[in-house]
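As you look at this complex, bear in mind that one protein chain is not there, while each of the others sits in place.
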Amino acid sequence: MNLTFAQIALAALPFLPLAGFAVNGLWGRRFKETTIGIVGCGSILLSFLLSVFLFMANLSGSFATVQVRLFDWIPVANGSIGFSLMADPLSLIMLLVITGVGLLIHLYSVGYMHGDAGFARFFAYLNLFIFFMLLLVLADNFLLLFAGWEGVGLCSFLLIGFWFTNESYNAAAKKAFVMNRIGDLGFLLGMFLIVFTYGSLNFDQVFTAAATAGGANNATIIAITLLLFWGACGKSAQIPLYTWLPDAMAGPTPVSALIHAATMVTAGIYLVARCHVLFSLAPFTLSVVLAVGVATALLAATIALFQTDIKKVLAYSTVSQLGYMFAALGTGAYVAGLFHVVTHAFFKALLFLGAGAVIHALHHEQDLRNMGGLRTELPFVYRIFLVGTLAISGIPVFSGFFSKDEILMNVFQHHTVAWGLLFIGALLTTFYMFRLLALAFWGEKRGHHANYVPMNTTMKLPLAVLAFLSFAGGFAGLPEFTGLNWLHHYLSPVFSDVTLHNEPHLSIGVELGLMAFTVLAIAGVIWFYASRFKHLQTRELNQLNGELPWYKKLPANKYYVDEWYNRLLVQPINRLSDFLYRVADTLIIDGLVNRIGGMVLSAGNRARKLQSGDIGIYLYVMLAGASGLFLLYVLLGS
Amino acid sequence: MIVTILIVLPLLFGLAAIFSNGRSVRNAALAVSLAEFCLALYAAYSFVPQAGMQQVLNLPWIPALGIHYHVGVDGIGLLLILLTALLMPFILYSTPDDIPKPGAYYGLMLVMQAALIGVFSALDGFLFYVFWEMALIPIWFLCLLWGRGNTVAVTLKFFIYTLFGSLLMLVALIYLYLQTPQPHSFSLEVLYAVSNLDANVQGWLFWAFFLAFAIKIPIFPFHSWQPDTYVTAPTQGTMLLSGIMLKMGIYGAMRWLIPVLPMGVHNWMPVAVALSVAGAVYASVIALQQNDLKRMLAYSSMAHVGIIGAGLFSLTANGLTGVVFQMLAHGINTVALFYVADIIERRNNTRNLNLLGGIALADPRFSVLVFVCVLGAVAFPLTNGFIGEFYLLYGLFEYNLPMCIAGGLTVILGAAYMLQFFQKTMFGNAISTPHKPVYAGKSELYVLVPLTAIILLTGIYPKPLLNLAAPAIEQLLQLAQF
Partner (left out) sequence: MALIAGLVLAFGITLADWGIRESYFHNMISSDSYSLSFSALLIACTGVSLLLSPMYYNRLNLPYMDIAAMKLFALAGGICIVSFVNLGLLFIGIELLSISSFVLAGSDKRNLLSNEASLKYFITGSVFSSFLLFGIALVYAVTGSFDVTVIGAFYSQAGGNINNLFYVGMLMIIIALGFKVAAAPFHFWAPDVYDGSPAMVTLFLSTMGKIAAFGAFLRLFNQAFLPVPYHIGILTCIMAVATMFIGNLSALWQDSYKRMLAYSAVAQTGYLLLVIPASGSMSADVLFYNGITYIAASVIAFSVLLLLNQYTESESRSQLIGLAKQNPFLAFAVTVAMLSLAGIPPTAGFFGKYYLFTLAAGAGYTPAVVFAVISSLISIFFYFDIIIKMYTGEAQEQLKMVIPPAYSFSIFVSLIVLILLGVFPGILTGLLQ
């Protein structure tokens, strides 16, 4: 087997972080923090360099896709599922995001986690996460993708519960894993249906078979895509499986940035994009995706309006932004969805790390009510945060503007009502982000933190880089009419078979008009908030401390969804468990068995008493028995 | 020949050990079990998957009645023998040094091993039955004499309950034997060739066999002996029971039920699958709220074997592949987990999950090893549990979608209770232990490290094991046609 250099690079890519995990995991406790940091970041850096190399090679046209089969994993149907990796433009984009943003967050963590007893463990977990994430995006078949898929869930579990002496963190970790598992069951069933239908789990074979079989909107393909989407809902925190993500904020902030904003939660988007051949054949599913995406985007945005925990606001914002991505996918605009994945990775990582910087500086204070006025105290963080806020709000030339605009444009073209809702969502986004900014940085100081923990360079550098990317990242996908949408162009080979875009394109005029409309509306919101933030803030702070009116109480309490889940699912299952154990198992099933035993014993007691010792009775019974035998004989004989 | 050595060697040493006394018996027993493992490895090495039954030895035992000492292995039997031979050294090694009456203890263990290997290699119905019953006596004594708690009542129930099934199987075997052409025979091939039974009779016989196997496995609702027995038995006894012995039931169904009574199986398989799946969900739900660590593991084990049972009676190639692989995976994982439970209990003097905690602080290395076992148990990809579960659920999917979904629920529930177990014991603050005991000392590592390594290795590269069993499974499926 002659391997090209690209193949070797591909094969090495995921295993470098794995090696980092092994080294830090096995010997980390004996290392100094610096060593751990070098191992942890170094392995990601190498992966990043390899990713860049592959990306460059791909750009320069030395290969369209590169594939390497490490070994046969398990035979399924008539073929064999290989432990094999594949990189095409789609994977490569994800690769760059994962290793790039991952590297920055690793660097940041060196400073953020400084002095933590689990420093080595933290980096081991992070590296393991990157390994599984790379496995996820590089897999060339569903099964290996699933391995990565479950693997990132596992790392998410480990990292949410990183401070494992805290019981509530553990509960959040378990909730995340179990909810992901609920989604994974859908994925698993989807895989079964795929093998069953197409006889393979390899992407190539499945997609070719599906494309040749055609038959859009037939029941099988709808079932397959719905099941896969169900899995994606679990991982990417969409309705109804989103409640784990806000709880996942229990993990250290870099984890929230890396896993619960930039990478893992976008795995669902990646999955749908990867399976675009299937999804495009199932317009019904796409409309479901659109509906779920829009609903999630709005629902999470309204909740985010009332959160007081700095990370919770960002968490709901993430859920909401993921909704935008799915909405894009739902209209068949895969590239737009992925574009938002990329820009979101930049600005949301930035926001989380910025929030982390605040939390770090304030000695682990996360409550917005105890912040305020930090602009002067933490000027660097403020500037960073401002960039992120502008980016996510969709202020022109910031990255979020381009990606969100592309999504809105596509949705508008497809479904006006959905567009309207997403438009409102965009306004809400702007509102809650500026509310966050104002509560934390503007106004007067409310907390009683005197000495702020200073940041070191390893924390500042990643923030600076991400701020730059949040600002400039959007230029990878300039609006269509400019003809300069590089990302669209780059990804077009992957999505070349998407035939959905047969509708006429919006004219430049409409497009520009919409754009201007959106931007103006957003600017209006900002102007509105900024001009009277003091009043709004005082009112809100008073309300938050006191009783809220019902229409605010509802979203502030997350629409009681957790409580409903608890009441409708968790508690009944626990009660059922108790019932099954105490009644069904102990009392009925085992009771029945014991009862049979008891019956035998009591029958024994009765049988024993037949032996009365009275010879007269004996003789009587024996002779009666003899006549009985004769009687029986006669009866049987007749 | 090598199979016979595998049976006779531990039998002789075991019997000798029962009547001996003294501490050196431990080392001798370990040496024998290691020799067994080497022999089993050699048998696997010289095994040719495509060549059907191998290492066959056929000697007349009671020639007048057509009863033979007839042993041999195919891929399925070989893998189970390999599992037995692999686990036995660990089980023996994990026994506390200060166990009372070591002679009898290790002797019974070795006799048990002989009986188990006998079950997995017997090609004569009568011989199979004899080994089947023979395995019951040592484990009964082990549970009775070295167990804790109300051993008398629990073990008696266990014994009578399992014997009930076995005796029904004996009647069915006798009935089948009498249906064979003159001179009657118990030989496997002859029984496979019996074709003069109508569906009704096959149904009756199916239930006689099925009950025997269902009780042993155990399949819902014939399981109620199991949690109590697992809890009161000495840990090593539980390892034997859950790790190897319940595979007797599954194996028995594969060898003596499905190919012998294809029509009966075909008619009743929906019931068998439904019971298995129902039991798996049922046990998973119960496991969620168990505070007794061992009882929780007992129900978890029952949930896993429920899925195995479902895969078995789905009679699909994938399902059966899953059955074979999961038997191995479950054997390894459950032995490791019960050992973990034992270690935890010995350090803390409690099994109550609510009283435990903070072990990861005391011994992080231990918690990592336990975590790998947990991953295996929750069918995490790249562990052995996933491979088995994947095939099983896919087999079930091919058979019937609702069953597959119900079975799939156990994957979710399994994650819930296993993680709960892990968090309650490993995480949190140490409540019950003011001092920080070492959980994984040298001797514990000798057991846990190889087992966890196997969990990962067979999950990442299961192909050799799958290849070993594939032809045998194919043959089984052919025999199941009628």
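Order as written gives the chain letters A and B; numbering starts at 1 within each chain.
The rule is simple: contacts are C-beta pairs under 8 Å (C-beta built on N, C-alpha and C of every residue); 3 or more make two chains touch, one makes a residue touch a chain.
Please read all numbers here as calculations on a predicted model, not as lab measurements.
Only one of the listed residues, B:L12, B:V56 or B:I174, touches the absent chain: B:I174. Interface note for the absent chain: among B:V8, B:A51, B:L65 or B:V271, the touching residue is B:L65. The omitted chain makes contact with subunit A at the following residues, 600-601, 603-608, 610-611, 613, 615, 618-619, 621-626, 628-630, 632-633, 636-637. Although one chain is not shown, part of subunit B still touches it, namely residues 60-65, 67, 126, 129-130, 133-134, 136-137, 141, 144-145, 151-152, 156, 159-160, 163-164, 167-168, 170-171, 174-175, 177-178.
Note that only the chains that are shown with their structure count from here on.
Taking each chain's centre as the mean of its C-alpha atoms, subunit A lies 37 Å from subunit B. Partner subunit B is touched in their complex by these residues of subunit A: 25, 29, 71-76, 83, 121, 143, 146-147, 150-151, 154, 157, 161, 164-165, 167, 170, 173-174, 177-178, 181-182, 184-185, 188-189, 192-193, 195-196, 573-574, 576-578, 580-581, 584-585, 589-590, 593-594, 597.
Against subunit A, the residues of subunit B that register as touching in their complex are 157, 160-161, 221, 223-225, 227, 282, 285-290, 318, 358, 360-361, 364, 368, 375, 380-382, 386-387, 390-391, 393-394, 397-398, 404-405, 408-409, 411-412, 415-416, 419-420, 423, 426-429, 460-463, 466, 470.
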